[in-house]
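Below is the structure I would like to discuss, written out as structure tokens.
All protein chains of the complex are present and in place, except for one that has been dropped.
Which chain is which? They are A, B, C and D, in the order written, and residues in each are numbered from 1.
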Amino acid sequence: MKNKTLNGILLCSLIFIVGFCLHGNLSLYFNLSGIFIVFGGTATAALVSFKFEQLKTAFNMLLNAYKTPAKKKTEVINILIDLSIRSRMEGILSLQEEEDETTVLFLRRALGCLVDGYEIEQIRDIMNTEMYFYRLGRDDSERILRTIADFFPAFGIIGSVVGLITMLGGIGDTSVILQAVPIALTSTLYGLILSNFFFLPFAAHLRERTNQELLLRKIIIEGVISINSEVNPVILKTKLESFLTPAEREDELVSYNKIKERFNI
Amino acid sequence: MKNKTLNGILLCSLIFIVGFCLHGNLSLYFNLSGIFIVFGGTATAALVSFKFEQLKTAFNMLLNAYKTPAKKKTEVINILIDLSIRSRMEGILSLQEEEDETTVLFLRRALGCLVDGYEIEQIRDIMNTEMYFYRLGRDDSERILRTIADFFPAFGIIGSVVGLITMLGGIGDTSVILQAVPIALTSTLYGLILSNFFFLPFAAHLRERTNQELLLRKIIIEGVISINSEVNPVILKTKLESFLTPAEREDELVSYNKIKERFNI
Amino acid sequence: MKNKTLNGILLCSLIFIVGFCLHGNLSLYFNLSGIFIVFGGTATAALVSFKFEQLKTAFNMLLNAYKTPAKKKTEVINILIDLSIRSRMEGILSLQEEEDETTVLFLRRALGCLVDGYEIEQIRDIMNTEMYFYRLGRDDSERILRTIADFFPAFGIIGSVVGLITMLGGIGDTSVILQAVPIALTSTLYGLILSNFFFLPFAAHLRERTNQELLLRKIIIEGVISINSEVNPVILKTKLESFLTPAEREDELVSYNKIKERFNI
Amino acid sequence: MKNKTLNGILLCSLIFIVGFCLHGNLSLYFNLSGIFIVFGGTATAALVSFKFEQLKTAFNMLLNAYKTPAKKKTEVINILIDLSIRSRMEGILSLQEEEDETTVLFLRRALGCLVDGYEIEQIRDIMNTEMYFYRLGRDDSERILRTIADFFPAFGIIGSVVGLITMLGGIGDTSVILQAVPIALTSTLYGLILSNFFFLPFAAHLRERTNQELLLRKIIIEGVISINSEVNPVILKTKLESFLTPAEREDELVSYNKIKERFNI
Partner (left out) sequence: MKNKTLNGILLCSLIFIVGFCLHGNLSLYFNLSGIFIVFGGTATAALVSFKFEQLKTAFNMLLNAYKTPAKKKTEVINILIDLSIRSRMEGILSLQEEEDETTVLFLRRALGCLVDGYEIEQIRDIMNTEMYFYRLGRDDSERILRTIADFFPAFGIIGSVVGLITMLGGIGDTSVILQAVPIALTSTLYGLILSNFFFLPFAAHLRERTNQELLLRKIIIEGVISINSEVNPVILKTKLESFLTPAEREDELVSYNKIKERFNI
């Protein structure tokens, strides 16, 4: 799936770039004053709006969203059913070893609470607070990317106006003036491309990813609480299944058999 | 009704296209660089924002919304009254056969819960969760279509600016420049038409359909719960009627007589 | 009042139209291709977004909003006080005759519930559901009108771009080109006028009317429930008065005297 | 304070107008057709959207907001503490005289409820309903002003397009055409100034004033209820102080001493 997305992006950007080269001469797109104004202006506006630290966090978060794929819902559900079975067979304290193995940070903390013997209400409280601040941080980063995406076209237009003014001031020859217009427009082009080709999609991607991560966290909270109240693994499975779409449910059934094998039930 | 809509669309698009051809020469609308930039750019932006899988789901959902018409509210209400009568006459387990017959997936699952003997609160919980995730998925798809509809005009303008720059750069003849402007504008035209003629209406249609489907699901939940609490079919009918507009209520009365015949009451 | 509004509209549109004719020649505003594109395009977009049936409902609702004036709040309150007095003097069943007389559909249904002996909670439930679906329908229609108002300027711009392309393609004479621009702009003019002069005001009017109707319904619910709990007519009057502005309250006092006469109290 | 605002407005508008006159000839700004279209069009759109009565109410409300300054929070709090002391010394019925003196309509009605012996819950209910409808009315008026502010620029553009079409149609001389553009643009100027210089600030002002008035009403409700439950004036003062900013609190302390004097405590 991931590869399809990547191939699609490569193919489509190629088409996009071919569109740029079709009528010729790429040097026409180069406008140093425009580059300075668009990048310098947007960067200043971003730094006046947010602190350097916040911008760095937002970009790291974005990079992570593209580099590490999200855990699949079925995978997390399988881990939870696994843990539920083990907890019923070997006691809740046996989950301590699992705690160190899991790569999902949120699950690790939830298991920690479980092993430490917190009560259901307390676990729910702690995990919900954790989730709330996670969401706050992600929303901040998305807002930063959207704000930057809004600044780019504005500074693109500023660059174009500057281009028109500096290049045409004092010249009275119509043909030269009309010829200069496209050069000045390159700034607008920079602003539009940076906003629509990069930052708006980045912000949208971050938002989709946040939604997925929050859903996973909801599943983990439900699962861990069920383990704590010693719910039957089969009922737990039915419960967690309601988080899946019908298509995903069939996927999950396969792994259920694997669990059966593993625990020799 | 469906045909009226279809005929209307055909007639109106014809008028729209005639408007394009009126002053002549269709080849003027063709601009390869613009097509590459508008389609390539929007596709890339969509793929960077969302995963390939999500886009496919959105388009399938859209196709389905146009292909299969929504069940009518009166139809679903009639089925529910039917089931209520049968349940009182032959017991709740007799609904198992009906479960296999119904083509409404959501109703089938609700009947399954009924036959399995879940309690009212549990059925309401399960069906509401199901509805919540259904809505989440539909909202995602609508948002994807709207985002694409927002990208198209932006890349249309990018294409126009590119057209102006590539075609005019280095030429100093006023008349040639003014003549090139309309050609460059075709990109804007592509973007505007794709957004306003296709994707915004698609998103609006999906939203209307989602609202209808959610209303049907609400009716089904109310009906199934009433069947479970053995409410009198006449009272059930009065209750479900409040979901109908006055005009639709008259429709329904006809079918009520048919039910009477069928069960020889 | 109504006449003032109508006279104002006539006078102001006249001024508006004079502004169009001032500099001459009305034939300049005629652009067949533009008319086709703006109307054809918007109609297609509307039909792809919504079903023919929905559009018809929206336009009927709009027509009704202009044709039949809203009942005045004081009038409805007077009817309710009237009914309250009669109910205390002749018993609740005497309201059955009134039920057939009233022209307010919602009041008729509320009285029906009253006479049928439903309990307060049930009446409130039924009437609130009724109100909820009424509001849903009105909001749908307003959204349809707003969506159409959004499509018009977009297709106006499409028409203008088409005009520029078809008329200028292949011509290299500057003066002809500049002369053609205004003709192409007529499409934009069509789109802007249809949106701002017609559809946006229509949507705003429908919304105002919906707000008024919902307020009337709230008053009716409060009144009918008070009648059912046999509240003293004077207290009922004080209660319903809080729905009126200070100016409207004085109006109402007059009619209170009339009621006194009528019932010889 | 008020004078500073007024002087500021006068000074800044003067600067604004000087900017208009700097390059000369004011007669250039006059465009009869534009005036007709912008004013006639916006007035018609406003009258089709809202009723004449609603528009009159909105303008009266606006005029009042500029003419009569809002009561200061400290002033209202002082009155309430005053009333609280008097009520404890001379009994609640002594407030009847004060009722006639106060110029704050809302306070008068609240005192009326107090003297009439309503219970706390009833007073809260009545005053909240009163406040809810007050807010509804103010929000309506603000929305009307905003809608008009949105119509103005749209009709400004319509006027400009009309200007271009009527003045240029049939003329083929480039220089005349370019010269006519600025004249046509005056309509856009009218629309922009009327919207940004007048109606948007009017709507913003009305909103600020509404927020202030609602806060005053909240203070009055809290105060009157405390008087009814015979709360100690000192505690009442502490309670109402939390509605003040730290700066305003110091203001208030002065008046507290005055109260002490007045009642010889």
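We take it that a residue touches a chain if its C-beta (ideal position, glycine included) is under 8 Å from a C-beta of that chain, and two chains touch if they have at least 3 such contacts.
Everything numeric in this text was worked out from a predicted model, so none of it was measured.
Chemist: Which visible chains touch the chain that is not shown?
Modeler: A, D
Chemist: Among A:20, A:50, A:197 or A:243, exactly one should touch the missing chain; which is it?
Modeler: In the full complex, the listed residue that touches the missing chain is A:50.
Chemist: For chain A, enumerate the residues touching the unshown chain of the complex.
Modeler: 32-37, 39-41, 43-54, 105, 126, 129-130, 133, 137, 147, 151, 154-155, 157-159, 161-174, 177-178
Chemist: If you put the missing chain back, which residues of chain D would it touch?
Modeler: Contact residues on chain D toward the absent chain are 1-2, 4-5, 8-9, 12-20, 22-25, 28-29, 174-176, 178-179, 181-183, 185-186, 188-189, 192-193, 195-198, 200-202, 204-205, 208, 242-243, 245-246.
Assume only the chains that are shown with their structure count from here on.
Chemist: Roughly how big is the turn, in degrees to the nearest 5, that lines up chain B with chain C by CA atoms?
Modeler: In short, 70 degrees.
Chemist: How big is the gap, in whole Å, between where the Cα atoms of chain B centre and where those of chain D centre?
Modeler: Once rounded, the distance between the two centres reads 43 Å.
Chemist: Using mean CA coordinates as chain centres, what's the gap between chain A and chain B in Å?
Modeler: From the centre of chain A to the centre of chain B is 27 Å.
Chemist: Could you list the positions in chain C whose residues touch two or more of the other chains?
Modeler: 174, 178 - these are the residues of chain C that touch more than one other chain.
Chemist: Which word fits how the chains touch one another: line, ring, star, complete or other?
Modeler: Contact map by chain: line.
Chemist: Which pairs of chains touch each other in this structure?
Modeler: Chain-chain contacts present: A-B, B-C, C-D.
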